[in-house]
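Heads up, one of the protein chains got dropped from this complex, but the rest are sitting where they should.
Moving on to chain A:
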């Protein structure tokens, strides 16, 4: 499989000067919603802030997804949230009353495992994880040995003169994702692996600064943990999640659809919309998540989606279905 280049993501939308000056985003309305539907065969949905907020489904989502499926549209869910594996996400969808297959889900946890697979990561090497169960599970499913993860949540370092902080010399990659159990032990372990194990890879599932981990407020995202490791290693990671288009290769394998007939629907400009644009898809920003109208309209923002609307279910209501 062709190795897709990983651009280190820049979380600041205003400095993405590589994006051609785009015309202003169009507010979704009856006319252009119909046109969008007709021109697209597959919808790619982000999850946090689009489908759900924390563990609460956003209004009108199930009906909208049903309508799209009934019109023969393929649905795919591409999420940067690495805390769950694809199987765990399928379970979450199910518990919220949505019928979504594991094969339709592309989480950044899956992306990390796939990156190692396509780059022939040696089976005798190990992977140290700063992140949740999702990453550990996907690595194990792909046949790799994972260290760290939730297991290291309660570990503490020792500071005595004669105590050496040990780390496994066989760790050949460190994968960093969202980790609400982040602690000094994990940072130190990852730092030693990256700085001292020759050729050790530093992989980030994603670099989102914040996200809606609960319905009521935003919380620091993987961008926080990744930047912590950048700070101690003075190295930039390989980013496998949005806006890197690494996952697109897997999507294209699954569907016989050209990216120009796909629409990426997301709530973040610098990950979702940029991902869509980088891959040549149409893009629809929803304001039900981290981005507000004023952020979109701010002069410092240079990422303009093709369309924007309040929430996913607007697609349904605008079509008068």
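Everything below uses one rule, namely that a residue touches a chain if its C-beta (ideal position, glycine included) is under 8 Å from a C-beta of that chain, and two chains touch if they have at least 3 such contacts; residues count from 1.
In this section, contacts and distances are computed from a predicted model.
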UniProt names the one chain left off this complex as which of "Transport inhibitor response 1-like protein", "phosphoglycolate phosphatase", "Trafficking protein particle complex subunit" or "Lys-63-specific deubiquitinase"? "phosphoglycolate phosphatase"
Just name the one of A:233, A:259, A:277 or A:291 that touches the chain not displayed here. A:233
Touching the hidden chain, out of A:207, A:242, A:268 or A:282, is A:207
Residues belonging to chain A that touch the chain removed from view: 11-12, 54-56, 157, 159-165, 179-184, 187-188, 191-192, 194-200, 202, 207, 209-210, 213-217, 219-221, 223-236
